[in-house]
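Below is one structure, written out as structure tokens; the observations come after it.
Every protein chain of the complex appears in place save one, which is left out.
Here the chain labels run A, B and C in written order, and each chain numbers its own residues starting at 1.
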Amino acid sequence: MSNLEETARSLFKEEKVNLIIGFEEGSRHPRPFFCTSTDDIPKLILDKRCHNNTAVYLTKKDLLGTGLVGIVATLRVLKSALQLSLENQINEGQFIFIAGEDASDVQVLKDKASIQSYVDAHPEIPDSKVEERLHHIESMSREDRWAFWKNELSKCIRCYACRAACPLCYCERCVAEVNCPQWIDPWAAPLSNMEWQVNRAMHMAGRCTGCGACYEACPLDLPINLLTKELSSEISEDFGKGISGNVLSSFNPADKENFFK
Amino acid sequence: MKRYIIEKSKVNEWLKQIIKSTERVLAPVKDGEKVYFRPITSPQETDYDSVTTTESAKETVFPRTETLFRFKTEGKDTTLSEVSAESYPQTVLWRARPCDAVGFLPLDAIFNWDYKDNIYNLRRAKLTIVSFSCNTSDSCCFCTSVGGGPGNTEGTDILVTLLNDERALAEVVTEKGEKLISLCPTLFKAVESDEGKSSALAKIPSRFTSEQVQEHLKNAFDSSIWKQQSARCIGCGACAFVCPTCACFDIQDDKCGRDGKRIRCWDSCGFSLFTKHTSGYNPRPEQSMRWRQRLLHKFSYMPDRIKVLGCTGCGRCSRACPVDMNIAEHLYSIANYNHEK
Amino acid sequence: MKDMENKDNNFEPRIVAFVCNWCTYAGADLAGTSRIKYAPNVRIVRFPCTGRIDFMLLLKAFGSGADGIIVSGCHPNDCHYTSGNFHARRRWIVFRNLLDFLGIDVNRITFSWVSAAEGAKWADIVNETVDKIRKLGPYTEYRRAKDYTEEAKQYE
Partner (left out) sequence: MKNNIYLPYVMTIDRIIEEAPGVRTFRLKFKDKEEENAFSFRAGQFAEYSAFGEGECTFCIASSPTRKEYIECTFRKAGRVTSGLERLEEGATMGFRGPFGNFFPIEEWKGKNLLFVAGGIALPPMRCVIWNILDRRDEFGDITIVYGAKSENDLVYKQELKEWGERSDVRLVTTVDPGGETPLWKGEVGFVPSILEKTAPSSANSIAVVCGPPVMIKFSFPVLEKLGFADDCIYTTLENRMKCGVGKCGRCNIGKYYVCKDGPVFTKKQLNDLPSEY
């Protein structure tokens, strides 16, 4: 047990990190902060308000440089990092994680195993609001669900903040930008917005860690995290809990369905 | 400019008349936590409390997606047809803010500085803006730093200020505005003075001046500040899409069978694809360069080229940013930064 | 197509079938050579394998005017490529959930396994689907969401 400032200092000194990605006080709420020298360490903060999933920076090579990078990691950051590691996007030894929920109590995690055991030891409390909204939508008639989503998604301005904020949306060329063929129309319209969200959800199926960064990033508060959330719960129901990796790139001959004729 | 006094309690009566006589009245409407300009059918739908709407008012003249023309193919032949001017509705934008109204000036300049964009101009000519002075503000507002203010009449047709007593002041700037007043002549009483308007306005401290920023940007292209500021930027288009003056767009074809339309839709210089050539070469490959383009375009290139600042200080980009890229804060640090480094 | 929608009482459903080359396409072929009559409303699109059928194709089909969709391939364990249909099955389980959650009418999509020997089954699947879609009516609800100008979002 140690505090954030001391840990950061020792990382710069002992471990020779060039950069610590953490949080600083922002203009409205804490925000991601790139701490590149010991002079900036006092700016680092960590508390319950630190919502951004900074794992999104782990795959941005031009920001990270070549050296060792430290990252102040909340539970959601660690979960995303585990998934990134599973997908071979980050390597062990590339990052040092300063795990914790509060600046007064952090611990240094360096390898996958210790991150895994930290995550296992800190089970997430399900967000009751999200569960409530999910149940509410599930209980609607199909027509009402269609009306609900059509209304919500017709507001979408296609700023792609949901994509940008998601640590697992790291593709260098997104399907939304492919134009031969043009799978998803690039303009904002109810149906093309829906097609975009369907793609996002399908590409997240079984990979989404449920951090809610997409929803928090959305400037219009569209409840798009519910799509991936719904799929996650269906997937663990259909294919078993604790399934890891990309669910859609694997299969089980015993998979059950009830709609094939 | 003509000035009138109207009882606050009669404002809705006036709005009712406006709704009755106009094809479309757009006003701020609350939807969950957010506020949008939406068509209203009764005065009660209007939200008067919010500082600004979540999205800007630019969509009244520059929709997110709009048809430029239609095409129809038969055999080897294609015929084109334009959207009729009548399909653009006569519109009153109700309870805009002064920063919304002033935001139309950069758009006017962009769409008319050289070639005239007729589609924009047709929509614009049919728009009347009734803005309301700000009596509140939030931490993202910085209009006074970019030459605006909570009681600014620039760009508006009518500015209404809710005075500290039972009255409201209507300052009529244009012919279009006068027409709206004439819908209910009995509700208005002409006055000479501004009836103590300034005491009813929000206090928004000026944090820098646009001249300061422009001066500093002159030699800032190679400054290290861009990388520093944009490190946390995740490269979405939220700031550009909620901005009242961002007008970059894309042109696309929407084809259905043999028919289709050419449309334009919003785009953002913050996207990596924006400048990328088909060959894969990208003149602005890094996010820091795209962030630099955004600020330089608004605060250096636009004032240089079309004589208007590309920012109204509405603060929407700061409110929308998922990683708190607060533009006023960044501009302040630019105005106080030594770019020689 | 417009004509079909205008006269509701004699609405003819448009069905797009995405089928695999090795089983269902051959099955449909067999239905033909066996002179089994079935509804003419179906347009068949042939793929190497059900594993190749991108979920976006279904959305594109609805968006471009299909009222119903059939997705069909080899029975489990019979895939020409060993496991393509297992992958596809998983994808359809997930995708169907998502569509249902979004309120897209999953009753308009028939999933089936039809082998090269099951010409009669293919004919039944088509007939059943056409009947079902005939009852459900044209899928204008979906197509309307495509048109942003008519839909008049807030501003158009």
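Going forward, contacts are C-beta pairs under 8 Å (C-beta built on N, C-alpha and C of every residue); 3 or more make two chains touch, one makes a residue touch a chain.
A quick note: this is a predicted structure, and the numbers were derived from the prediction, not measured.
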item: Chains shown that the absent chain touches, full complex; value: A, B
item: Per the touch definition above, residue among B:S21, B:S42, B:T73 or B:N336 touching the missing chain; value: B:T73
item: Footprint left on chain B by the chain that the document does not show; value: 68-69, 71, 73, 76-80, 82, 110-111, 113-119, 221, 247-253, 255, 260, 262, 264, 267, 269, 274-279, 281, 283-284, 289, 293, 296-297, 300-301, 304-305
item: On chain A, residues whose C-beta touches the chain left out of the figure; value: 179-180, 182
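Assume only the chains that are shown with their structure count from here on.
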item: Rounded Å distance between chain A and chain C, as computed from the means of their C-alpha atoms; value: 34
item: Rounded Å distance, chain B centre to chain C centre (Cα mean); value: 45
item: Two or more partner chains touched - positions in chain A; value: 187-189
item: Numbers and ranges of chain B residues touching at least 2 other chains; value: 36, 64-65
item: Chain A partner contacts - residues on chain C that touch it in the complex; value: 54-56, 59-60, 63, 76-77, 83, 86-87, 89-106, 110-113, 125, 141-142, 145-148, 151, 153
item: List of chain A residues in touch with chain B within their complex; value: 26-29, 31-34, 52, 56-57, 62-63, 155, 157-161, 163-165, 177, 185-189, 213, 216-217, 219-221
item: List of chain A residues in touch with chain C within their complex; value: 137-138, 140, 142-150, 154, 183-184, 187-192, 194-195, 198-199, 201-202, 205-206, 226-227, 230-231, 234-235, 238-239, 247-253, 255, 257, 259-261
